[in-house]
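For this view, one protein chain was removed and the others were kept in their places.
And then chain A:
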Amino acid sequence: MSVSIGINNVIKKYGDTTVIPDLSVQIKNGEFFTLLGPSGCGKTTLLRMIAGFNSIEGGTIQFDGTVINDVDAHKRNIGMVFQSYAIFPHMTVRENVEYGLKLRKESKESMKKKVDDILRVVRISEYQDRLPQNLSGGQQQRVALARAIVIHPSVLLMDEPLSNLDAKLRIEMRSAIREVQDQVGITTVYVTHDQEEALAISDRIAVMKLGIIQQVGAPESIYTRPANVFVSTFIGHSNLFHAKVSRGGSTPAIVFADGYRVEMPNLCDGAQEGQDVVVSVRPEEFSIQPGMKAKVRSKTFLGKYTNYVLEFAGGMVLPGQPSIEFSQDLGHAERLYNVGDTIELKPNAAKINVFTEDQEQSLIKDVKKYA
C-alpha cells in the first residue's frame, strides 16, 4: 500500500517570487523522512505540494513512479496530520476516525474493526465517544494521527504536528508517533523546524534553506559530518574558526590563526596547501589539553555538563557568531573554571569538520550531500 516518493526538479512560484527553484529528492518506501529547516525555507510548501494543496509550477512528483502532478488532492490517498490538528469539532472522536473510511464505502464490520484497532494503537479507545473540545492537545493529536492512518494512505504527511504541545508532551508524542509509524510502516514525510525532534524521530533528514536542499542523510551523519556550514550551525551548535590547510608534513593538517596545528588524515585531496578554510568545532569536541588559549567569559551549570562561553584572541574565530562555546562533561572533569580564567583547549581531530572558505563545501573525505 505504501509508496516511494520521487520529487524531480520541482519548482514552486507564488506570482513572481520563486519559493522552490529546483528541488529533487527520493523518499524510500516505508521510511520516516523529515524536512527540516528554518521558517520560510519551503518545507511546508513542499509538503503541501506532495499533498496536492499547492500547485506545482515545474518538475514532477511521483508516487511509485507514477506522476501525480495533476491528480486532485482528494484522489491521492494521503493521510495528513496538521499543525492545528484540524479535528472536526462537530463529530465525536470515533466519527472523526470513521470519516475517511465512510468516504471509501467501507462495510460496517470492517470499518468497526479498523477503527477499533487504530484507536487502540494510538491509545484513545476510552475517549471515542467524546467531542474533540473535551480532549487535551495530546489526545487531539492522537485522534488526528488515527484519522490519517486508518485509511491506509499511500503516504503519511505531518506538518509540524507537535509544535502546539508543551515540551514534555512533545517528547512523549514524538515517540508515540515513531512507534505507530513503525507498526504500520507507512512512508512518512514529516515537517519540523525543531532539529532535536528531527534527529530523534527520523530515518533520514533533508535540511532545507531558501527552497534548496542543503543535505540529505541519516541523523548521525548530518550531525557529525554536515555537508556545509549552514547545516553544521543549524543542527546543534558549532564554533567556526579561521584556518589554513598545510600539506607540509606526512599527513595533511590545518593551522589556526594563532599557529596551532591539528593533523587531519581525513582531509580530502581537494584541500590545497595554503587554502583558507573554515573549521567547525562543536562545544563537546574540545578537551582541556594544551592547544588554543581562550578566556572564560561566562558559564552556565547544566547538571550533566557545564557550558562555558569563550573569548578567543582577535582574528581566530569568524565574526558575527552568536557565541563560542565549550561543554565540559562533568563525568570526566578534573576541575571547574571560573569567569575570567584562561584555559587551553584541544579540538578533537577525528570529530571536527573543515569547510571551504565560502562555507559551501566540506573538505572531509566521503562527506555526501545526498545520502
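As a convention for this text, a residue touches a chain if its C-beta (ideal position, glycine included) is under 8 Å from a C-beta of that chain, and two chains touch if they have at least 3 such contacts; residues count from 1.
Convention: contacts and distances are computed from a predicted model.
Per UniProt, the protein behind the absent chain is "Iron(III) transport system permease protein"; the candidates were "Ubiquinone/menaquinone biosynthesis C-methyltransferase UbiE", "Iron(III) transport system permease protein", "NADH-quinone oxidoreductase subunit J" or "Phosphoribosylformylglycinamidine synthase subunit PurS".
Of the options A:Arg104, A:Arg123 or A:Arg297, the residue whose C-beta touches the omitted chain is A:Arg104.
Contact with the undisplayed chain is limited, among A:Ala148, A:Met208 or A:Ile364, to A:Ala148. Taking the whole complex into account, chain A touches the unshown chain at residues 8-11, 22, 24, 51-53, 55, 57-60, 70, 72-80, 82-84, 86-90, 99-100, 103-104, 144, 147-148, 151, 157.
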